[in-house]
Structure formats: structure tokens, C-alpha cells
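Comments concern the structure below.
With one protein chain withheld, the remaining protein chains of the complex are depicted in position.
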Amino acid sequence: MSQQTLTLSENTTTETPLRVESLRKEFGGITAVADTSFAVEKGSLTGLIGPNGAGKSTTFNCITGVYTPTAGRVYFDDTDITTDSPHEIAQQGLVRTFQIARELSEMTVMENMMLSPKHQQGESLLRSVLPGLREAVIKQEEKNRERVWEMLEFFEIDHLAGEYAGNLSGGQAKLLEMARALMTDPEVVLLDEPLAGVNPTLEQKLLDRIHTLCDEGYTFLLVEHDMNIIMNHCERIIVMHQGQVLADGDADAIRENERVIDAYLGDPV
Amino acid sequence: MSGKLSEKTVRETVITAIGEMVGDNDLRMIAGLLAGVYLLCIALGLLAGFPIGGIVNTLRAVTVFAAGYGMLVLALNLHWGYTGLFNIGVAGFMAIGTYVTAILSSPPTMMPGPGLGLPVPIAILGGMVATAIAGLLTALPALKMRADYLAIVTVALSEIIRLSIKSQSLAEFTLAGRTLGTGGGRGIRYPAPGSIGGAVTETVPGMATLAEAAAAVGINTPVFTGLIYMFILVATVAIFYSIIVRIGSSPFGRVLKAIREDELVASSLGKNTSIYKLKIFAFGCALMGLGGYLWLGRSGFVNDLSFRPNITFFIFIALIIGGAGSNTGSILGGIMFSSLLFYVPQFVSQNFSGNASPPGSFAAAIDGAIVPYIITNIGPLRFVGIGVLLIYLIQRRPDGILGHRKEDAAAVNLGERPQSQSRVNKEKSS
Partner (left out) sequence: MGVAERVWQGRGRISDRLGTILIAVMILILIGDVLSQLLTGVIAVPYVASIIIEGIVVGLAYGLAGIGLSMTYSILSFANFAHGDTITVGAFSGWSVAYAIGGIGSTSFGSLFLLNATPGISIVTSFWVVILGLISAAVITVAVSLAVDRLVYHPIRDAEGISLLIASIGVALTFRYLIAFFYGTSVRGITDPASKVGLFSVNGQIGVGVIRPNQQLAQLTSTDALPAFLELTSTAGPSEVILSMTLHAVVLVVVASLLMLGVHLLLQQTKLGKAMRAMADNKSLAQVSGIPTERIIRMTWIIGGALTGMAGFLIVLNSGTTNFNFGWRLLLYIFASVILGGIGSIYGAIAGGLIIGLVNSIAIIWLPSGLTKVAAFAVLIIVLLVRPEGLFGGVTTA
């Protein structure tokens, strides 16, 4: 994947581009997330783990604007995004993937990917129609198309470029999900079980690439159930249980944490 | 953008636009279907014993019908085929466009329905703007509604509009010192867009001689001027077709499709889906308003009966036949529905009933005169057929003729691929 495919804005200087403070989300009588706080460091690959029902997806949804938290705040690059809508948050550079891949099934893989790049001139009604302006749109589309091909090649799904996304296998759809998210040139990426159904070689290749991006300043928050991946790749791990942060530290600290072991009820950690 | 469009730019634009259309099979498909329909009409006309003038008039009527439908189906395709907005209030928006244009262009002395007497082009613009605003007002609250609720709201709105038009209280009213009116149940009269045919014949050099030549062949003046209007209407549809094809083949169109597929995903990728929905809803409605005026309102008179909900459903059926999501499909569906399901049966019923006095009711018909009864009452049976067709389409062919076609929403060919060095290396090493 060429260096030009992703470019990180030079304006970000905060140490923790993503911060969650005292987050709380209630649905009727149920508290899905209660007083959760953590900060994700810039350029890190941070893991977010916990048993089912721990509140990980709800936390993701609160961060990305799908839910409005009942209480607490979410900060992105020190800006309060707690009440921002999903599209505003994505435009600012925080993007997420979905646990169950949401590919746009009646659109091709290429179309799915071409959605992602930011600042597309052709997204204006006038510019896509008027002569002269449309020429500029065509040029930009050609550039984006090149970048999309590169990304597809890296994810090894370029041979599916013309396929309807609905025809992809489960693993392929997850790859599209991640490729599409990265194509938006984000600053912080929330990945929800992105590697389910992906073959080990490709999995390693993707993790290597994520590490390289981290070195370049991109930040990843990764939800995964595969403990090997979490323990071997995440420099920091946040453990959630019943809506709260149970533990927060590096792999060794988490491995030896009694409460974490209890929470997982003896799962090999 | 710099001041005036240079002649060169205009020429380039036209050539590019035509190129976009002629490039594929699409224009050939449209022409082919139209030719088939023409042949059928000619055959039927000959069977019915029509003179040349009559046959030409039939072809003219069919084309006008098809063009009108084409325009409206294209607009509905923008709403539903591309963006997934289930708008069953089409008839209402057509009514707004027609009535506003009518009131704006109708002279203050006209009865019923006095107006402002503005020049027609300005009135048309006014009608489109009014319909666009109506669309915005409808879409704004409906942004967060589920699809079937939007359907109910739009049909309720369409009925409110129709009832308001019919109501006597709005038949005449004063606004800022001027008397305006909808005419209530009596309808509204205004300068007919169809009359432009006559204006062209009189003013454009050479037209008058052409008209005389046509009359000599059997095509008398009303048919001739009607033909001119037909060409203008077809040209308008062609212009909108190319504009809409451009919209569809662009990032804007891509976002619309994404909204239809999964609005949350579109949002999570940074697209402000509400703005897109509002824009396309307003644009589509403006087009519906224009279509209402140019097609249903072409004779210079409409009333509330011109805009009943049935029209909306027919346009939907035409869209489903052609394939929701495809612009060419919209045109094809419009042609098929209007001519084959509407015009032809009506034609048959009017000209081939033969029998002296068909039975007045089904009860009487049971005693042996069923066929004449069916032919004279083909109207209701036609709708039964349309209903059954709709069920069949949804069950077996929900994609219609062209809905399954991969029409990439992009301004460039997405299949084109740069020869990257890594691929060349890969090929060398394998």
C-alpha cells in the first residue's frame, strides 16, 4: 500500500485523540454502560475486551454518535463530540467498522469503496451536472479510483472489485468493511471484530500494516474476542464488564488481574 | 464560473451529453421500443380505418403520453429507485406545480381561476420552485420516519392538496391586493403550454409552409401544431434524462444509493444524509411539478380530478416495470405502461366495439352479450389487469426490465485499472 493512500493531518497534537469520561448509557431500566472512562493514546493499538454484554458495542455507539449518552462526555482531539451526529464525527476523522459487516449489498465493491474518500467535489448536486465543473469531478474520481485499487490490492480483494458486495463471503465482507473505513483517511479507527473469518496469513499482513500506521500516528481501538491477537499486538488493553471498566493496562497486567480472570470465568488469558 | 457560456462550451456539452446517451445500448433500446409501439399503433389505426392524419395523430398522442410518463417516472426514480424514499404523493406535487404555474400565468381577467398574468417561462420557474419548497416541507419532518410512514404521509398530503384545490373557499381569494383563485371544483383555465405549437408555426420562418405541406398530405393544422408541442416535450424529457444520468453517475448519486441501502453506513462514512435526502426530494418534486404542467396541464385546463392518487400508482407501476434504480429503465417503463397498458386498450375499446348497443350492466350481459360488454367496459378490466400485473412483478420480477443491471454510480468507469508496478511484478514472478 503506497504511502500516498493515507495521509495524516499535521494539526493533531493531543496525546489522547480519543477520551471517554464517565460515560453512561441507559435504555429504559437497563444500564448498558455505567461510569466508563478511558483514554486512548495517539499512535497506539489499544484493545477493548470483555465478555458478551459488557457494553463494548454500546460504548462504540456512544462514541460514534449513534447513541446519545445519558451522561458523560466523549472527546476527540480535545473537542467535545458527545452530542455530534455520526456523520459529523466521521468527517472529523473518527471512523468505525461494524461487528456484523454492513456492506452495501446492491452496490459493487468498487462503489462501496469510492464512497469513503472525503471532500468529494462530485457530492454536490450542481458540480456533478454543470459542464466545466463536472470535468473537475471526473479528475477527482480518477484519482480516488487509483487509491481505491491500491487499497483493494492490499486487502487482496481486488479480484472482487466488480462484484455486488452482497455476494461476498463473510470474511471478504469484513475485509471490505475495514478497507472502506480506512479509505476515509481517518485519524482514529474503531474496529469491531474486524478479523473474524479472515485467513491467518492475511490477518498477519493486516496487523503488520496496522502497526505501521500506528507508527505514523494513526490510532486504533480494537474489539476482539481472539485473545491471541489482543495479547500479542495490543500495547494496552481495556477490559469492560457489566458496563464498567474492570481493568486497564498492558498485556502482562491484564493476564495476572484476578478480577479479569473471574469475569471470564477461567477462560485462558 | 465565468460569465457567459461560450459557443464552444455549449457545443462540447451537447456532444458529451449525446455521447453519454448513445454510448451504450440504452438509446437503441428506447428507440427500439418506441418503434415497436409505433408499428402497433399504425397497424391498429389501419385496421380501424383511420386516414393518414388520424394515424399521425395517434402516434402523436402516444408519444406525448409516453413523454409525460417518462418525465414523471424519471423523477420518481430519483426519489425511490436511487434514494429509497417511498413517495406516493406524486399526484399532489404534480398538482402544486400545475396550479402554481397556472395561477402565475393566468391573466387577471380569466374566469375561473384569475391569476397574475406573468410570462409563461417565469410562471413555469415559479411553479417548479413552489413544488420544490413543498417537497422540502414534506421531507423535513419525514427525515426520521420509516419508509411506510413516509408513504402514508405523502399520500395524505396528496389528498390534502387535492381537497384544498377542490374546496370552494380557495376558488377565489385576495393576496396582496390581487385576486387569485384555484377555481375550486370548476377547475382552472390558463394559457395552454400546448398552444406554443401554434406560436411556433406562426413565427418561426418556414414553419407555415411546412404546415401547408402537411395539410396537403392529410395532417391538418391542429395535429401539426400538436406535433410541434410533442417535439418540445420530448426534447424536455431528453434534457432531464441527461441531467439525471449525470446526477446518477456521480459521487452524489453514489451517496443516494448508499442511503437507500443502509443510511447508517452512509452516515458513518461522513455523509450528511439528511441534506442529500432534502436536496433530491426537492429536485424530484420540482421535476414532478414541471411534468404535471407540461403533460396533464397541456390543454390549459385542469381541476382536482386531474390529480387523483391513481396517477401516482400508475407511475409507480411504470417504474417497477422498467426497473427501479435505472434511468433508462424509467423511460422504458414509462413507454411500456403508457402505451401498452393504457393507450392501446383505450384505443381498442373506443374503435372496435362494433355492436350497436352493448348491454348496460353485467346482469344483462350474462344472457349472451358478454364480449361487447367487456369491450365497452374495458376500463375497469384494464385496472384489474394492472393490479394483477403489479402483484406478478413484485413476486416474480421485482427488478423489472433493467433494475438488475449494474449501473455504477460513478463519473468514471470503475472497471478501469491502472497498470501498477506491483501487479506487473507479480505477473512476472508467477
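Letters A and B name the chains as they come in the text, with residue numbers starting at 1 for each one.
Operating definition for what follows: contacts are C-beta pairs under 8 Å (C-beta built on N, C-alpha and C of every residue); 3 or more make two chains touch, one makes a residue touch a chain.
No experiment lies behind these values; they were computed from the predicted model shown.
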| item | value |
| --- | --- |
| Residue touching the undisplayed chain, where the options are B:M145, B:I196, B:A215 or B:L340 | B:M145 |
| Residue among A:T16, A:S85, A:S124 or A:Q242 touching the omitted chain | A:S85 |
| On chain B, residues whose C-beta touches the chain left out of the figure | 86, 141, 144-149, 151-153, 155-157, 159-160, 163-164, 166-169, 184, 263-264, 313, 316, 320, 361-363, 366, 377, 379-384, 386-391, 394-395, 398 |
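Simple rule for what comes next: only the chains that are shown with their structure count from here on.
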| item | value |
| --- | --- |
| Rounded Å distance between chain A and chain B, as computed from the means of their C-alpha atoms | 44 |
| Chain B partner contacts - residues on chain A that touch it in the complex | 64, 66, 85-88, 90-91, 95-96, 98, 102, 104-108, 110-111, 114-116, 118, 120-125, 128-134, 137-138, 141-142, 145-146, 149-150, 153, 161-162, 164, 180-181, 184 |
| Of all residues in chain B, those that touch chain A in their complex | 1, 5, 9, 12-13, 16, 243, 246-247, 250-255, 257-258, 260-262, 264-273, 279-280, 283, 325, 406, 408-412, 414-418, 420, 422-423 |
